[in-house]
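Input: a single structure, listed below in structure tokens.
One chain of protein is taken out of this complex; the other chains stay put.
As written, the chains take the letters A and B, and residue 1 is the first residue of each chain.
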């Protein structure tokens, strides 16, 4: 089983290796400007230095922290509001116009005004990320909650379950696939807004460093940090996919 | 027209609070202009032609990128959907590049393409590429089984099969990918404008922030909100026109 999966990966990894080797050759042959695109081995040198010296950790954790906190807050708010709006008609009528008004704003556009009010620190960045995360989660939760099977609800009620219990044991599990789909969209957005806010405020993690290295013409360093960010994106997606699988598994059993 | 609900009054109350808090000095900050002044700035710069030009240039870049990204995304998606070998060879590279947050590729891209249209269109194209690719490949696998087999038995040549059968059949899937791409492309185009160059609404927003002109800055946020709303509406309309049949017949198929 394991070995089969590995052999399935071989052609892809081979292609990737070929791509990097080709790039290395092209740079060394002078076909690509070395000042703009250093050979992969040179980037690897910088990268391994960053890792070996532990220099990578500070910016890495700074970025991850923003993504996690922003994602957690945004998801919590989105699920809470989405559930409320899906469950109580009054909440829906009260909040729907506001949500419809705020939702289409590309959240990147909110970063500059938020910088004016909340400054350049983590508060501003986390607020931006949370805002970006909230809406896809909210809309999906709303859809999920509204789509819950009426029969299930009625039978829960006939058993004399209270609202809290119904929400917790019937509605949320049933809406879970929707909620997770919303969270998946939001995860990508969270990373985008994190990187953007780091770039615009000029502080902190990986996004800032990539832009900063470019401005200082430290091109190898720029690519090295970009590789790290790509790995972060990859890891986050993998972790989310794993968690999603677990959650859906639990939902089916529960 | 819907009867105004409690939510309508809430929105109205919030705008009123904005206006009052700025006018009475509850929030005393040069960064918090009354809402009416934001609207005035919006009207002024709209009538002077500045905002329409900015919006036009942002949209032109975004759509150019979307078009390019969609074409390439569909092409690669078809390849992935049709050939397991292609997926195996190219797939890992695609999966490795996909999770890179788009703003992060702007700095290196600027070195090669500069700060103008070429870079920004590429950003929008890359944004569109991935969701379209994924959806196309999925769509192809979904429709392949029945429709294509039928076309094959009727002896339709491969290239005609592509245009007459495959593409129309997977259109709903492509559109679903495009819808995701559209919302994201607006974000990434604006982000690219904010970070580099001097074009479009994104740059206007940052420029006004820089010049300390809060009214114009909020006006730009309003413009972007309207733009996001209009694009979504427009897309829904287009989707209904193009693939209404899918939703009409999808369930009994």
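Worth a mention:
Keep in mind that, in the parts below, a contact is a pair of C-beta atoms (placed from the backbone, for glycine too) under 8 Å apart; a residue touches a chain by one contact, two chains touch by 3 or more.
Here is the rule we go by: contacts and distances are computed from a predicted model.
The subunit not displayed here is recorded in UniProt as "ABC transporter substrate-binding protein", chosen from "L-lactate dehydrogenase complex protein LldG", "ABC transporter substrate-binding protein", "Acyl-CoA reductase" or "Glyoxalase". Checked against the hidden chain, the listed residues B:135, B:166 or B:199 yield one contact partner: B:199.
In the complete complex, the residue from B:22, B:38, B:54 or B:191 that touches the missing chain is B:54. Interface residues of subunit B with the unshown chain, by the touch rule above, are 30, 48-50, 53-54, 56-57, 60-61, 110-117, 195-200, 203, 206-213.
Not every partner is drawn; the one left out touches subunit A at residues 34-36, 115-116, 119-121, 200-203, 208, 211-212, 214-219.
In this text, only the chains that are shown with their structure count from here on.
Separating the centre of subunit A from that of subunit B, both taken as means of CA atoms, is a distance of 18 Å.
Contacts from subunit B toward subunit A in the complex involve residues 5-8, 10-11, 14, 29, 31-32, 85, 88-93, 95-108, 110-112, 180, 183-184, 186-188, 190-191, 194-195, 202, 205-206, 209, 214, 217-218, 220-221, 224-229, 231-232. Remark: subunit A residues 8-9, 11-16, 19, 36-37, 90, 93-98, 101-113, 115-117, 185, 188-189, 191-192, 194-196, 199-200, 206-207, 210-211, 213-214, 219, 222-223, 226, 229-230, 233-234, 236-237 touch subunit B in the complex.
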